[in-house]
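One protein chain omitted, others in place.
Our next item is chain A:
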Amino acid sequence: MSYQRFPKVKIRELKDDYAKFELRDTDASVANALRRVMIAEVPTVAIDLVEIEVNSSVLNDEFIAHRLGLIPLTSENAMSMRFSRDCDACDGDGQCEYCSVEFHLNAKCRTDQTLDVTSKDLISADHRVTPVDFGDPAAYDGDQQRGIIIVKLRRGQELRLRAIARKGIGKDHAKWSPAATVTFMYEPEIHINDEMMENLTLEEKKAWVESSPTKVFDIDPNTGQVIVVDREAYTYDDEVLKKAEAMGKPGLVEIYAKEDSFIFTVESTGAIKASQLVLNAIEVLKQKLDAVRLSEDTVEADDQFGELGAHMRGG
């Protein structure tokens, strides 16, 4: 007997850094695996090594290095890059085209006005890996810098450094996590007991409808009936159930969570597009499953997956 199911995905909303989609005909385990992979295992590129040449700013070297690490870099090609620990072609000095990208920052304040050193001052050696641009291209203003502020310099202070960005995953350090928000909810199924509801007065109906902190129910102005306006606004906070009980009407409404359909909300840091984040997560998940499938045949698994195979066997 086969337990194979064929999950369906329906995309509701898709923006560069935001995606909302339905995932149906599958289990919580799959949905959660997808969520976990998106947070912790989809690779991106982030600054990992910083060599500071001059730093006369108010922030110390470690502080600046940490801030640099947290700047999201465009990582569209991170999936095809190598982890620097697996890279045979280099010794990790940042000159290698397969595993690392070099950045330079050179800033000095020469005026009386405070100079903001932002992520836009980071000069990348590879045009595919640059600090994420949060500026709205439609409302572009030439003077306005909209990068992420790294440090502020006053007159005479200087910051000069070389940084090497590498591929990594969120499990190693949160700076490599491409996900700002990944969450899902079970699709709720709401049944109003019409018979009981009819016996309520309009005041009672109103009080009950308002007991929900989110707008799930409403009263039809024409018929005076309680209707479900937005099923998905329900946050499983049980407030309406408690209210019904407090009114002496348990069973007024019955709410179930559908076990096999989920509504995902994905927000990306900007390192990769939200849609790409989901696709990459599926790809990583597939690789992991393949590694499990092949783990019986050790040699073959090692050939195909290298370290990942050993990792899956618990090595």
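To be clear about the criterion, a residue touches a chain if its C-beta (ideal position, glycine included) is under 8 Å from a C-beta of that chain, and two chains touch if they have at least 3 such contacts; residues count from 1.
As a convention for this text, contacts and distances are computed from a predicted model.
S.K.: Among "Translation initiation factor eIF2B subunit beta", "L antigen family member 3", "Polynucleotide 5'-hydroxyl-kinase GRC3" or "DNA-directed RNA polymerase", find the name that the UniProt record gives to the complex chain excluded from display.
M.R.: Record says "DNA-directed RNA polymerase".
S.K.: Which listed residue, A:4, A:29 or A:223, touches the chain dropped from view?
M.R.: Among A:4, A:29 or A:223, only A:29 touches the chain that is not shown.
S.K.: Considering the whole complex, which of A:24, A:66 or A:146 touches the chain not shown?
M.R.: From the options A:24, A:66 or A:146, the contact with the absent chain belongs to A:66.
S.K.: Among the options A:88, A:112 or A:203, which residue touches the chain absent from this view?
M.R.: Within the whole complex, the residue contacting the unshown chain is A:112.
S.K.: Could you tell me which of A:9, A:54, A:89 or A:174 touches the chain that is not displayed?
M.R.: Checking the options A:9, A:54, A:89 or A:174, the one contacting the hidden chain is A:174.
S.K.: List every residue of chain A that touches the chain not included in the displayed model.
M.R.: Residue positions of chain A that touch the missing chain: 28-29, 31-33, 35-36, 39-40, 58-63, 66, 70, 112, 154-155, 170-171, 173-175, 177, 181-186, 213-214, 235-239, 257, 265, 267.
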